[in-house]
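Notes to accompany the following structure.
As you look at this complex, bear in mind that one protein chain is not there, while each of the others sits in place.
First chain written, first letter: the chains are A and B, and each begins at residue 1.
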């Protein structure tokens, strides 16, 4: 376990230290649970009230708050508590598990696989024909990579994740647990001369940029033809569905349990709230935000925030909600 | 296959038997599909009507219903059909699959792992450094357990489930298929001096109490720091998302496809209906119920039932729905 003095912590976050700079801190902890060897965070009045009854030894606190640390306790006063917290977490981060062997003997690697320097491949992994892994790629145990997949340098793939044939993953990505990349898109046509549906082959792939993170149990379907694309820096939460031939620009965010039907286009920097869903063939232009729980049935202009089901301009929908509440009381 | 006489069944459910107590029953079956060797259940008028045309040999029936079994068929009359059904299912339960070997030779166990008595570890499992498994723990094939994880006695982990480093699982838990425990929380900060987002390290863990059940393909993220917590007796259905630093009290229920964003607090005995979603930093107090499909945007007081999107007092929202239907007809 790592441990730092308040002085060492303050070197990273560049605040004003009130108290004992040699006080040793074992890690960050929430204000209700913290002990004397912990540092906690006070960003607002809400947490300010909890300080007196907290056992925390130190706090990183918003410089605008009028509070004193008290006997034997310390403060570091900062402009931006959230940023300071991120820096402190970086200091105490123990890092992900380190696999002991380079390639575990139980991993099954096709002889044609090209593996960069400093890669790790865990127990029970399967890596198919002509796969290319960049330098520093980590496949944790029980990952499955099909033929012709390419993975960029320093990308980490967690256990249970499966990447289907011919998909391309960028550099510095993280694919969390049980992610499904490149399963067939959901496409059928009426069967000729009989009832039911005939499967349309899904011969495209998935292309994921650099610095993309995909949450646990999320799914990105391959294109019917051409590619389903996630641009650089996209951050996708857990249990998110991305349908075939959807195209996400750069730096898009999709929160948990949200979903894109097929052929949805997101510009750059689009934010999709949790549990929101977007109809097929919709375009959400750059900088737009879809509020949590919304169902989007038509295109969203750049920079706009939409809300509700059906999703509309957020201010208008809020007025509708107020009107409906009044109506219910009549 | 197990088989019992009606007399043996009645010993468990303590009802009033009308008919042949030696009649042999191979198991329970739905009234439409049952044959003469099956017992079925008649809890309400709806099923009463189906009895004449059913081929079931026997039925467990609500004692308030005025129905006779008829020639060569039998009834057990009981106060509570649902409870009797549960008892009958317990009698006929064939139990989960039994793994033949204690530790399958293809499982990969770090030499530091501490394993209790009567554990079973299936083929293809990976168990990392310093993992502690209590007595009677079962890991079905292809489970992945990372370093420093602790699992309490008699907990069962089904195939495809992954538990990340430093998480703690209680005793008598069941984690179903393809569950993801302890993936990184969804936390970023604006990058300094350039576009995009920088990942905030997620250095906490997940702490799960005793007698907790988590459904297939559900996800519980680790805390940013400190823990994401599920109290004793929580029952979580399939495809449920529990965000980082959420804290569930005891005996909470979350139905299928529901989700908690980050830092949500549930009191004890909270019920979240299917597909409902809860905004981040919301508290839902003890005994409250969120109806299926709701989207909760503000705190819910103890014992209250909320409904709708945005969720409100259920009686008020039902009135709004009525008012809106009328409005649509004008």
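As a working rule, contacts are C-beta pairs under 8 Å (C-beta built on N, C-alpha and C of every residue); 3 or more make two chains touch, one makes a residue touch a chain.
These numbers come from a predicted model, not from an experiment.
When you scan A:68, A:302 or A:323 for touch with the missing chain, the hit is A:323. In the complete assembly, the contact with the undisplayed chain comes from B:106, out of B:106, B:191 or B:286. Checked against the full complex, the one of B:16, B:30 or B:112 touching the unshown chain is B:30.
Interface residues of chain A with the unshown chain, by the touch rule above, are 106, 108, 124, 126, 128-129, 142, 144, 146-147, 160, 162, 164-165, 178, 180, 183-184, 186, 188-189, 195-203, 217-219, 221, 224-226, 239, 241, 243, 245, 257, 259, 261, 275, 277, 279, 295, 309-310, 312, 316-317, 319-320, 322-324, 327. Taking the whole complex into account, chain B touches the unshown chain at residues 27-30, 33, 82-83, 85-86, 89-90, 92-94, 96-97, 104, 106, 122-124, 140-142, 158-160, 174, 176-178, 211, 213, 215-217, 232-233, 235, 237-239, 250-251, 253, 255-257, 274-275, 292-293, 308-309, 321, 324-325, 327-330.
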